[in-house]
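Sharing a structure, written as structure tokens. Questions coming.
Removed from the display is one protein chain of the complex; every other protein chain stays in position.
What follows is subunit A.
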Amino acid sequence: MILTRIALGVGLLFVVSLVIFWATELLPGDLATQLLGQSATPETVAALRAQLGLNDPAPVRYWAWLTGALTGDFGVSLANNRPIADLIGARLGNTVFLALYAAALSVPIALTLGILSALWRNSIFDRMANAGALGAISLPEFFIAYILVLWLAQTGFFPSMVRINPTTTFGDRLYMTFLPALTLTLVVTAHMMRMTRAAIINLMASPYIEMARLKGLSPLRIVLRHALPNALAPIINVVALNLAYLITGVVVVEVVFVYPGLGQLMVDAVSNRDIAVVQAIALIFAAAYIGLNLIADVLSTITNPRLMHRR
């Protein structure tokens, strides 16, 4: 069953790659003309077309692109002729670092708050946690970011701009990217927390929860040991969705904190009409979404004894 799911994920990624390639094919205009500018002679345009392989039929070009991508070779940027793999490499690392950082903050916070607010539902704590999380999610990201800059950067606690390079130590990285990570945490926590709370409360009326209460177990143990394991599937899926968002949807935060991530690169590539880079990043984003949801599905299966242990 897990193998089928993995095969499906790979198949889906293949289809997405087709769609990405096909969509860029639909764009009007000729690449070579664009690169050389309006004043180029027909000969130079023809020469460039041949050099770029644009005269080959679409399936051939797709195949070349896909096999290249699989080996990490996305071709060269049309804007500056540098290999795309080099352009993306460092930035992908930065994006993943920021996403993991934000996840490491937000997932434990969201789960703890969700579990506690389910445990003390309708209490002051529950209401405060919900109101706070909803407040944070309703504010635009850039607004949160600027508020944090105002409070924590203007006062000198944390830097408002992220200046990192490959030689920056891990500790410095954590320190410098704290504000963007905190911004993202505030944005994604509410969703995960509310799903955790709802999934647990949904189960609290189950006969097996009543049974646990009648065995004299403490409320915390009932929630952690009897409700939570059965609520994992929806929680895992929401966590995966939010992690995918952390990788693919953080352009605004990157811009505010001048963070060298994939989001900014994507925006730049789009404005430069650098199709090859856009394709590569789109494929990476799609792979992140599909991969994370795949992991979520596999984890949901593994944590469900009814699926893991057949009769």
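Keep in mind that, in the parts below, contacts are C-beta pairs under 8 Å (C-beta built on N, C-alpha and C of every residue); 3 or more make two chains touch, one makes a residue touch a chain; residues count from 1.
In this section, contacts and distances are computed from a predicted model.
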Per UniProt, the name of the complex member that is left out, chosen from "Peptide/nickel transport system ATP-binding protein", "Putative membrane protein", "Helix-turn-helix transcriptional regulator" or "PsbP C-terminal domain-containing protein": "Peptide/nickel transport system ATP-binding protein"
Residue among A:Pro57, A:Gly156, A:Gly171 or A:Pro207 that touches the chain left out of view: A:Pro207
Contact with the hidden chain (one of A:Arg82, A:Arg163 or A:Lys215): A:Lys215
Missing-partner contacts on subunit A, residue numbers: 205-208, 210-218, 221, 225-226, 229-230, 303-306, 309-311
